[in-house]
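Here the complex is missing one protein chain, while the rest keep their positions.
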Amino acid sequence: MAEPVVRIENVTMRFGPQAPALRGVSCVVEGGITGLVGPDGAGKTTLIRLMTGLLLPDEGRLSVLGLDTRGDMAPVQAAIGYMPQRFGLYEDLSVAENLDLYADLRGLASSERAEVFERLLSFTDLRRFTGRLAGRLSGGMKQKLGLACALLTKPRLLLLDEPSVGVDPVSRRDLWAMVRELAGDGIGVLWSTAYLDEAEACDRVLLLNAGELLFSGPPADLTRQVDGRVFRLTGVGRGRRAVLAEVLGGRGIVDGVIQGEAIRLVVAEGAQERDAAITEARSRAGVGAEVRPTPPRFEDAFIDMLGGGPGGRSQLAEASPMRAAGGDEAVIEARGLTKRFGDFTAADDISFSIPRGQIFGLLGPNGAGKSTTFKMLCGLLKPTSGEGRVAGFDLRRESAEARNQLGYMAQKFSLYGDLSVDQNLAFFAGAYGLAGPRRRERIALMKEVFALSPQSGISAKDLPLGFKQRLALACAVMHDPAALFLDEPTSGVDPVTRREFWTHINGLVEKGVTVLVTTHFMDEAEYCDRIALIYRGRAIALGSPDALRASVACPERPDPTMEDAFIALIERSRLVEAA
Amino acid sequence: MWWTRLKALIVKELLALLRDPKARLILVGPPLVQLLVFSYAATLDVTNIDLVVLDRDAGAASRELVQRLEGAPDFRRVVPVESEAALAAAIDRQEAIAAISIGPTFSRDIAAGVPAKVQVILDGRRSNASQIVAGYISRIIQGLGAEIAVSGRAPPPVDVVARNWFNPNLIYQWFMVPNLVASIALLIGLIVTALSIARERELGTFDQLMVSPLRTHEILIGKVIPPMLVGTVHLTLYVLAAVVVFGVPLRGSIGLLYGSALFYLLSVAGLGLFISALAATQQQAILGAFLLLVPATLLSGFATPIENMPAWLQPVTIVNPLRYFLVIVRGVFLKDLPVAEVVAQTLPLALIAAAALMSAAWLFRRRLE
């Protein structure tokens, strides 16, 4: 057998006094696409950097393309393509200038250049934008350009570090097709990701957890481990969130997530345990519930491998008061929201209303206007016309009252990194006007619910990602808001942490909190009661996840996924506009 | 309610500034080192002067002159040279700032009661220092001449009795330390405030602040007060250092100093906030602060008096807070400046602060559009 592209032998890597980032990892990377998956902080980026030679292992050895990384890395670096997490692009250089720079650095002969550029530009569909500055490209286009730069000298090994974070499904699908084509040409590709549907499509996966390699092999091998243990619970309708929480509490349930109107369950191993778990789940779900086996996915096996999901109880929700039903009055309302920047209309006459106790999702490609809409609704941007209301307050005229009613959590965990956990909590308590015993009470509750007490003196920036997520949520819900605004809240976050997050959100919604969320994760979209799909500044579709899926069902695709629906609806809108 | 919010913001800002030990060090260490180093370094005194002497006379009078030069406290070395060329070379290479050329008839002329002449050559590349050196040398030579004249029964000279008020020995540090107190406070205050919003914008916490019930004016107040507190601490440290380390007399009222410092720090924080509201990134904020800092220091009367500037440039200094506070600090330290004058200099500071804060608030709101 030929030497593998990368051979890793017993590699251990430490940073400072904490637990090692990688512990005794041994594996190989061969041709085709290898997925590198694992929770945040599992050591994925460290492993990739070791392969580029930018880091050297404390123990063990790596050989890349047959060369030890401790030696001269120049020949290896000439033969690998590397796309770091933020794509490594110069934002103040144009597309063509970025390509020229990396072509020179990688020693692409000028005679071949025209041909290679031609191929890559048509491959990435960036030809129309060669003169545009990289900083002005959308997330998806940046990602394609980053890939093109990594591909200039036809590498033998392509390393992609979380290439699809913050990128919309259309662009993700394009990127995947491109990488698949490359792998067909015999390039070894290592693709690190938090999206497990991507991992499922890889030829092989490496599953890392807390610095240790848990699994290495074709994803189907892992998926097979949960064969016959995955079920769909249907007929639970609107009460599905409460049912999920209820069912997850049952014995033998490993994992459960909401999929539109249904609930997906993974049960424990062994025939006896399985049957007992199903019986209990059915009884907890109540009358009319049906349980049917369904084909397993990689994600099911992944959660199973890591020891199951986080359970369904949300102490946060339990400690929150039930919000009195205030009739059918909308808690969040958009009335003809329009925003123009010069000639460009970023959001065009967007209207919807979200009743109390519902989750509403804003979906759309990068740059389509969903962030603009979101920002207008939480008061970060003044609409050109139209108005936004939160809990009955006009965001323009009664902004302070409206803001008192809303909690906000942003993409990048916008906490004060230099402040400790306690200091962050104290600041947000104060900023929302909590004082006296109520302030002490709420802070204590947050620390208890999110298990933050052991970390209370640590700077927020030094927290593990999962704890940052918890702290951010704690700060957003500290003042018990009526409406929660979540802007890509779990972007780049692993599935386990994501489940824990949604358990809390689901619990709060059951207590009458109203949620507006933007996301690129299609499985997150499944948690929504209703979704608005924003494209080119307009809401092109509005409805429940099941309704949107149903609207694109056709004979060739009787049971489309949420991602299929997303892409099909955008295609349809493009065609209508072209006509 | 508003107080709870504001207090939370102020505490947070102070923590962000001071929690990290490295940040604390950056905030306190360099300014103190600067005060110590620069108050000794920044002196327009001229001492340790090196001279060359071309003495082609070698008579009694010329030897007397050379001896007097050597004995003068500010002269470090008086080096004899043998030729015009050697004299020129020493000046060219800046081995000496001045050269004294004594003609061959010097002693003879004096003995004969004929007017004697001494040539003094000075390095015009350092015209400021060389003018002062020229003054020293002339005084020594004229002193010698006067004695000769007296002995020669010439009319008595007119004495000039100089008295230096406020600073009898013209100690340069007494001037420089109060100056540095004001200008280092400007440097630190401006950069700290300029970065405060720009950093939050770059780190993404700014949106979080904007969706909270904190109102715009509360955010601005919350951003202004912490740098002012830090500035007050700095000021106290400096005043202590000035009195204890440098022995600068503090003749005026410390209450007046702090009272006016409040408005000075407010105007500095206002300008910093204005830059911060304008800047999109930290780099822009730093460079913006710098772009304001350099002219503000040069056009303040720090190194050179404003009245020496061209008439058309002087009005520009009206908007410079450092200009007013320099007068106050120097005045309160050395002159026991009367209350009316302190108030007259504080008033413009209050106006600058108000204008800067209002434009910062306007910019801040406008950027939300």
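Order as written gives the chain letters A and B; numbering starts at 1 within each chain.
Convention: contacts are C-beta pairs under 8 Å (C-beta built on N, C-alpha and C of every residue); 3 or more make two chains touch, one makes a residue touch a chain.
Here, contacts and distances are computed from a predicted model.
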Task: Complex member absent from the view - protein name from UniProt, among "ATP synthase gamma chain", "ABC-type multidrug transport system, permease component", "Ferredoxin" or "Response regulator" - done: "ABC-type multidrug transport system, permease component"
- [ ] Would you mind listing the shown chains in contact with the chain that isn't displayed?
- [x] A, B
Task: From A:A19, A:L54 or A:A444, residue that would touch the chain that is not displayed - done: A:L54
Task: Candidates B:L6, B:V52, B:V66 or B:L144 - the one touching the absent chain - done: B:L144
Open item on the list: Just checking the interface: what residues of chain B touch the absent partner chain?
Closed with: 26, 30, 34, 37-38, 40-50, 76, 89, 91-94, 110, 113-132, 134-135, 137-139, 141-142, 144-146, 148-149, 152-168, 170-172, 174-175, 191, 195, 199, 282-284, 286-287, 290-291, 294-295, 298-299, 303-305, 307-310, 313, 327, 330-331, 334-338, 341
Open item on the list: By the contact criterion defined above, which parts of chain A meet the unshown chain? Give residue numbers in ascending order.
Closed with: 15, 49, 52-56, 72-75, 77-78, 80, 82-93, 97, 100-107, 133, 149
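Everything below uses one rule, namely that only the chains that are shown with their structure count from here on.
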Open item on the list: Roughly how far is chain A from chain B, centre to centre by C-alpha average, rounded to an integer in Å?
Closed with: 56
Task: Residue ranges of chain B touching chain A (in the complex, touch as defined) - done: 1, 4-5, 7-9, 11-12, 15-16, 19-20, 23, 203-215, 368-369
TODO: Using the touch rule from the top, collect the residues of chain A that touch chain B in their complex.
DONE: 375, 378-382, 400, 403-404, 406, 408, 410-412, 414-420, 423, 426-435, 459, 475, 485
